Every structure is written in structure tokens, then in C-alpha cells.
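Only a single protein chain was left out; the remaining protein chains are all shown in position.
Going in written order, the chains are labelled A and B, and every chain counts its residues from 1.
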Amino acid sequence: MKEKKALHRFAIALMFLYLFMPLIATFLYSIATDWHDTVLPKGLTLSWYVKLFQDVRFVAALGRTLFACSVAVGLNIAVIVVSLFIVSLYLPKLERFLQAFVMLPYAIPGVIGAVGLIKVYSSGPLAISGTVWLLIGAYFVVILPYTYQGTRNSMRTVDLPQLVSAAELLGASKPKAFFKVVLPNILPGVMVAALLSFSVLFGEFVLTNLLVGGYYETVQIYLMRRMRESGHLSSAVVISYYLFVFCLSWIALKLGQNFKNGNFDNLRGKKYELPHYR
Amino acid sequence: MSYLIIDKVTKKFDGTVVLNEISLAVERGELVTLLGPSGCGKSTLLRCIAGLNEVDGGRILLNDRDITYLAPRKRGVGMVFQSYALFPNMTVYENVAFGLKMQGLKGDRIAARVREMIDLVGLAGKEESYPRELSGGQQQRVALARSMIVEPDVLLLDEPFNALDAKIRKMLQMELKNIQKKSGMTMIFVTHDQEEALTISDRIFVINEGRVAQSGKPLEIYSQPASEFVARFIGNFNVLKGEEFERLVGEPLFSGKSLAIRPEIIKLSLNGENGKGHNGSWRIKGKVVGVFLKGNILRYRVRSKDSILDVDVLNNSMDCSLNYDTSVDLVIPKDEVKVLNL
């Protein structure tokens, strides 16, 4: 059994080497002064990061990304929480029906989504093609599966209908029951879903490029355009982006652990039930 | 007029009739139990009284008010749920105080009442704990305190002790009864456990298929079951067809009827011991085919002709228990054989 254990460990280590190699290489490249014909970089520096965050174009792209993602996630969370509250209280039969539509975006890769969106919004009464509003609409739909599942799981774990019944029997009105009892209890789960959605959108490239690429430069588009100009600078973009997503996941993980009902586990399990399109 | 009146209430789910023109009345200060098998409609009735389910017909009157179509929070009804339904984000204190806060009362004015109530349910010192830090029994005490503090006209308890283990359950039953007597609050308790119902109730409504099968004081229900259903559900009654019993005792008395005989009123003696039964009882010969120890009671299963009868004997160590295949005589007092309505 012993040598088998060693074999297992070796195989797993090999996998990690393969999976982390690109990240490590990118990281080293982002802190290297010059590195093109030597085994190791000639010197180390943080100047690429300084340069990056002094680049007006990058900062603007970052601002645009944050704006589009925040609006989409904020709007989506508000709409989903209210809708699910109502559905699970008054129209539980509607839930399966709703779920079908809400989960559909999981199965639609960005290229397909873009074809339809461009067709509908490039002309006619709602010609918002090339504007951030089309992007926000598309983002809204992309993250529906995540926010829906996170919110629904939170509501299930606290047994929302019964909690509301209990509050009402103690004299609370529906809005009061919502704000005093339901919201505080589902908030951690909803926050986890929001963070997850945010990091998904932060890495979104396909829809962004096809829908508004020429007009609305996000971080991903910025990276795409500059990666052949300056490798070091682009490495800094990649590592910054990755650190940001890592922080979001870490906060979500902590939130999930504090929230002892295991909501985050459900969410994490679900996340990989269907593919992510790249 | 009674305090709470359920008047011909009907409730259907997807066309299935769950409550079938059910009627019952509860007096002020009573603790009544709705007892029945799962799916008999007892919980649905409770939820209809609370306004959590809408009725399809009939009326509900509470304290001279028609509450049939009122919103739950306007009914003056409290409820304790099987799964406690405590607010996980609030401490014990905050949970108990919730109802008073909803009435617009402010912090320091309610503190005394909240503490008093927490004392009453025996949770002093746990005020700052969160529900998840408490045991099931403690959580249910919080739930009880939370619903009692607003002094509802009637408190509904939906199988509140179901999720608890037997020991804690017995203790809480006693405590609930004490608290109820002390506070004088009207309570309706739902359970499928006949022992629990017999222990705590002032009166019992046995519910079957959306109707009241029998109502009465625990002793009445237990000793005078009105129907085969009640007899079978309430106790471990021996329920026999009339013809079957006639074959046993050799007297044509009960054709076409059903009979119930409580296991503990049958006397059991060894074969041949002091001869005949008295005028007031029947004597039957049989063989022991099973012995079950139930703590303070020994249950013998006795076969006589083709019938099986259970006999309960107090388990005092003086009697040595009988073995399988022992021939025994059963003595059944005539006036303890209950004829059941169909």
C-alpha cells in the first residue's frame, strides 16, 4: 500500500505542476526586468505593476469593467431575491418552470448568445448595440444560474415559507418579515453568489468582445489588445486579474464557512454541474 | 358560546378533500389535542386556524370574532412548529422579544417580560445564545416562549416534540402541561402519538379522514372507543369480529358487530387453577404463543381457537413469566367488552 500512496502523490504533484506552470511563468514574467534569452530572469522588479496602474488606459478599462459588472450583479441580485421570495411564498409551483429559463444560460456559450443579441439589438426600436447597456443586459442573463441557485439554496436551508409564517404569526407584516427575518438569514448565501457572479463576469471576454469590443474596452479587451505589445505589462494584468478573482473567491469561501448551513458547498457543487464556456 | 369554534371547515388540495366539513369547539383555558394518523388532516386544520392555509368552506370563530379570512398576524393566534422555525440570525433573547417588537414596544420596556418568559421555560442564562448552539429540546423551549410572550388567544402546537428523543420528549410534555395550567392559555396540540395525547390533554379529538372520529376526555377515549378505528388507533386493543368472539365464548351475542377488549383487563391464570369464571366474566382456554417484555408490563400473546389475544400483566418479579406453549385460561370481565360502532 505504501508505494501506491507515493504513486498517488506523485501523480497529483505532476498535475499541479502542469496546472500551475502557466501561472508561475506569468507571475515570474511580470516581476522580471528582462528575460528572453536566459534560464532565469536577469533581475526582479515591481515596475511593471507601477507602470500598469499609472496607465490611464488601463485604469479606465478597470473602471469600465467594475461599472458593468457591479450594475449587472447588483441589478440581478435585487431582482432575483425579490422574485424568488415571491415565488417560494406564493407560487411554489412556478419554480420548476422558472428554473428552466434561469438555468438555460449555463448551456448557451457566449458565441451563440452574441449572435442572437446582435440580431435583436443592432437595429429596430432598441438599437443599443455597442453600448454598455446591451452588455449589462447580457451579463444579467449570464449570471442568472449562479445567483438563482445561491439564493434559492439559502432560502431552502432556512425554510423560508415557515420562517415567514412564524414571523407573521408574531405580528410581522410581509415586508417586515422580509427585511427583519428573511434578508439577514439569506444574506451570506446571496453575498457568496454575488461574489461568484462578479468573478465570472470579470473574466468574461466572448460577449464583451463580440457585443461592444470596439466601443467599450474592459480589462479583458485591454489585455487582448496589448498582449502582443508588451509581455511584461500584460503579465502584470493577468496576475492582477488573477489575484483579484482569488481574493473574491477567498472572501466567498470565508463567508460560506461562517454561514454554517453549508450553502456555499451546495453552490460550489452546482457550479460544475454544467460547463463554463471559454 | 365556545371560545374557539371550527364550523364545517372544508379544505381541498388539488381536488383531494383533506378536511371534510370538520366541526369542533374548544373552551377557554383548555389544552386539547388533535390526534390522528399522518395524513388525517390534523396539521392542515391547525394551519387553517393559523391562516397559513386558506379554507375552501366553513367558518372559524375565535373569541367571538370571525377570523376565517383574516391575515395570520391579525388573528391573535400563536404557533409552535415541529422544526422550531427559530430565526437563525437572532439570539434567544431576540427571538423571544420579536413579537413584542412587532407590536412597536421598545427595548427596555420589554426586557422584564422577555426575561420572565425565558425563566418560565427554564432557559435563564441562555439569552445570548444562538439557536444553532442549543439542543433540540432547548430550541423548542425558545419557540414556546417566543409564541407565548405575545399572549395569543390560542396557541397552536404542530407536533412540537416529534424531532426530540423519548426522554426529553416526556419531560417537555410534563413541563408544557404545567406551563399551560400556570398561564391558563388555550392550546391546541397536534400529535400522532396516542400516549402523548393521553398524557397532556384535557380533551382529545381523534381525527380520521378529515373528520372528528371521537372526542372526549383522555380516560373516556381510552376506555370507551367509539369505533374500530379509534380502538385500533388509541391502544393496543384486541379488536375482534363478533362472530369470532362468539366462537370463543360459545354464546351468540354479538353477530355482525365489532368488539374491543383492552389487554390489561384480561386476567390470566394457569390451566386448572380454581375452576370456573364468575357470572360476570367469560373463561377461555388458550396457549401462550408470544411473550414481550415492555418494561413494567409483560405482554402475552395467546392463541385460542383461531383467534389471537394480547394480555398485559403487571411485571412484578413475584410472578415468574410463562413460557411458550404454556396452556392458560383467560378471564374476561363481561362489562369490559366494548361493542364498537362501525
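Things to note:
One rule holds in what follows: a residue touches a chain if its C-beta (ideal position, glycine included) is under 8 Å from a C-beta of that chain, and two chains touch if they have at least 3 such contacts.
One rule holds in what follows: contacts and distances are computed from a predicted model.
Missing chain, UniProt protein name: "ABC transporter permease", from among "ABC transporter permease", "CoA-transferase subunit beta", "Acyl carrier protein" or "Cytochrome ubiquinol oxidase subunit I". Shown as candidates are A:53, A:179, A:215 or A:246; the residue that touches the absent chain is A:246.
Of the candidate positions A:53, A:101 or A:215, contact with the unshown chain belongs to A:101. Only one residue from A:50, A:79 or A:127 touches the chain missing from this view: A:79. One chain of the complex is left out; on chain A, the residues touching it are 5, 7-9, 11-12, 15-16, 18-23, 25-26, 29, 35-37, 39, 79-80, 82-83, 86-87, 90-91, 101-102, 104-105, 107-120, 137-138, 140-141, 144, 199, 203, 205-206, 209-210, 213, 220, 223-224, 227, 231, 234-235, 238, 241-242, 245-246, 249, 253, 268-269, 272, 274-278.
Just so it is clear, only the chains that are shown with their structure count from here on.
Across the complex, chain B meets chain A through its residues 50, 52, 71-73, 75, 77-79, 81, 83, 85, 87-89, 98-99, 102-103, 132, 146-147, 150, 152.
Interface of chain A with chain B (complex): residues 158-159, 162-163, 165-173, 176, 180-181, 184-185, 260-261.
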